[in-house]
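With one protein chain withheld, the remaining protein chains of the complex are depicted in position.
Up next is chain A:
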Amino acid sequence: MTKCYVSYHNITSSLGFDSATVFENLKQGKRAIQSVDEPFRFYKPFFGAVIPTEILNSAFQILTPNKDFTRLEKMLLLSLSETIKASGIDISDRVGLIISTTKGNIDVLDTQSQFPQERGYLSDLGKIIQNYYGFKNEAIVISNACVSGILSVAIAKRYIQEGIYDQVFVVAGDLVSDFVISGFNSFHALSDGPSKPYDANRKGINLGEVAASVLVTSNKKNLSEDAVEILGEASCNDANHISGPSRTGEGLYRSVKSALAEANIDYNTIDYISAHGTATLFNDEMEAIAFNRLGLEQTPLHSLKGYFGHTLGASGLLETIIGMQSLHHNTLIASAGFETLGVTKPLNIITETTSKKVRTFLKTASGFGGCNTAALFRALS
């Protein structure tokens, strides 16, 4: 099988508009989660991580837009423009485009929106991104709940290994809108302070807003200095419940097993785990059970949700980029918000940002609909 790599990347977020700045902020322990009092997002203040609108709009002017774009489109276009530029790749007919989002331009359903409701069709969002950069191939939109971001990397690999494309740009993003805030709130899943993944006092999630993009390529001439090989990936359904995770972590367990089998490596070669860690009671408990079943309870693990909030369809891609930076800088980032273990099985949570030689990491995600995805990445140097 053709080897595939994750190469050039960008993060457009509440902690900076490029991956290096964001990683530096994480090293310094900066968390973007704060009380947000913006009535256009929600009728009352909530704890979340959002990109300040003025900063987004002013950054977007770099692209000298000649028409109106929605907030999400601005985030996606900004992020993708940086990744395309860094890669130096010409958009030929051998280059694909994947867009990962759970809700897309969902804010246009609000009658206050200046955009027509039709803008809510995800295929329209795909066309806007595709046409803006002159992609020769139709955008592939993936909407698979909270695993979308990491699943998109797996799908990009499929397209390359099937010989359809040589390179695929993946861009992922979601908004913090009244739609998702009220929805998670109706599940009593929102935390009333900065979230505390795996902690005994965790009270739920914060929502966050990020666009992230990467180049997935099989061409060794197009590798960034921190590029990683995709060793293996898999997605397995829990087949248990549509809104709650499996009590045995079945889908996550199977996803990691299948990814390890494809990678043909043993579980003890994993240097660290970038887990999902939403800080809900059930999700974190499910992960602890699955990682214990896999023999990974001693492997250093973090959740990045305590920095960025849960960025939905962007989270898996965002966290993969941070993982790449961790390998490149041999630095493990502390799991923000964690103090005392609050799951029933042992986990080796990273409590302080530390220097450590790391080569291979596991990225996992889980979501509504019982979906789970696992992917294994290895540094090239």
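In the analysis below, a contact is a pair of C-beta atoms (placed from the backbone, for glycine too) under 8 Å apart; a residue touches a chain by one contact, two chains touch by 3 or more; residues count from 1.
One rule holds for everything that comes next: contacts and distances are computed from a predicted model.
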Protein name (UniProt record) of the chain left out of view, among "ABC transporter ATP-binding protein", "Nitrogenase", "3-oxoacyl-ACP synthase" or "Caffeine dehydrogenase subunit alpha": "3-oxoacyl-ACP synthase"
Per the touch definition above, residue among A:G149, A:P300 or A:G370 touching the missing chain: A:G370
Residue of A:A20, A:I62, A:I164 or A:A200 in touch with the missing chain, whole complex considered: A:I164
Touch criterion as defined above, residue of A:S243, A:N268 or A:T354 at the omitted chain: A:S243
Contacting the left-out chain in the complete assembly, out of A:T102, A:S195, A:T320 or A:S335: A:T102
Contact footprint on chain A, counting only the chain that is left out: 1, 43, 102-104, 106, 109-111, 120-124, 126-127, 138, 140-145, 151, 155, 158-159, 161-162, 164, 178-179, 182-187, 234-243, 250-251, 254, 258, 262, 367-371
